[in-house]
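For this view, one protein chain was removed and the others were kept in their places.
Now for chain A:
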Amino acid sequence: MSDAGIVIVGCGHAGLSTAETLRRRGYRGRVRLIGDEAGLPYQRPPLSKQFLKGEWDQSRLIQRNAEFYVKHDIELIPGQMATSLDVGGRSLALESGERLTWDNLVLATGAKLKRLQVSGADAAGVYYLRTLAQAKALRAALSGATQIVVIGGGFIGLEAAAAFVDAGKSVCILNGADSLLPRAASGPVARHMAGLHLGRGAQVENAIELAGFDTQGGRVSGVTLRDGRSFPADIVLVGIGVEPDTELAQTAGLKCKDGILIDEQCRTSAPDILAAGDCARFRHPLYHRLVRLESIQNAIEQGKHAAGTLLGDTDPYRAVPWFWSDQYDTKLQIAGLADGHDLEVIRGDEQGERFSVFCYARRRLLAVESINAPADHMIARRLIQSGISPTADDAANPDFNLRDLL
């Protein structure tokens, strides 16, 4: 080993978690953390929640203060894009022209926005939301807007819509799928969330097909659908999802397939190079299939796991995926992955304000989606981690204490 140490690309939740874990666990070599965004690493989830609502200022988004990086000798290199990777030569080129050598490299490049390709999509007043810079631009534009169209019924679109409604805007959600949260939520949860938005006065249109944006003098003025309907807007927020940022990995010849492919120790097809977070695809031992997760839980825990591998750990990454979304006063929490479930069992009152949906496939508990039921969520994480599946009757019976199964 040389004294080049570990270079991490991406200052998001995964990259920072890797760097911190290396230091916490006593790694003495050099640690460099490179990211193309400016400033100190920050948290993304509040961008569509507290920050968008104006409840938090920018200083509260910052993860660790500047002294932290000095104290732990983490060399933070923000505002620098890594432009190419030489696997055999163990080096990484930055846009500044500088070339860094490494003993191990960790790719934590995250995900990048999918963009709409329709007429008028480049007009002023059309916003996306992934980075702090984008959130600031959107927040600044809000005061002048009364009518807002949100394109996309996923988490980001819905959280932003809730923030807009709370700010007194008139909001219309145009969703391409047949129901809200199609990739992430069961029927009952999707219906509950739709009811929530409708109840607060947002308009929700599912199964829409976009024709294009109407513009006036280069500014967006509305959105027109293929069926001819049109919706006026001062601002449009597009939230149609992300794709893994695999550019660096792919051009360097690392194996990728809608994500950088990694093994259970977070190693890519080049064993000295690891990957973690939104950019990585891996076989999940609890689900026996390749998954790519877009969540804080995975970014943090996989980042830690990658650090562990670099320190000599050999255990596989098998953390239960979990996720949350806060909209209005409602807390949606998801434990596990529901894809492919064949049975939904409701615990609590589906028509009420508090219930959980237990999703099974062939009697095995895959996931639990909870509305305002945090205890169900926390127990579900442990049940899934331990491979324990309550019977459908027990899951549905509120008097049955699920903790007794642990």
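Assume a residue touches a chain if its C-beta (ideal position, glycine included) is under 8 Å from a C-beta of that chain, and two chains touch if they have at least 3 such contacts; residues count from 1.
In this text, contacts and distances are computed from a predicted model.
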Per UniProt, the name of the complex member that is left out, chosen from "Phenylacetate-CoA oxygenase subunit PaaI", "Ferredoxin", "Sugar ABC transporter ATP-binding protein" or "Menaquinol-cytochrome c reductase cytochrome b subunit": "Ferredoxin"
Residue, one of A:E205, A:D313 or A:D326, that touches the chain absent here: A:D326
Touching the absent chain when the full complex is considered, from A:R30, A:H72 or A:R130: A:H72
Those residues of chain A which, in the complete complex, touch the missing chain: 24, 43, 45-46, 49, 60, 62-65, 67-68, 71-72, 296-297, 300, 324, 326, 331, 333, 372-375, 378-379
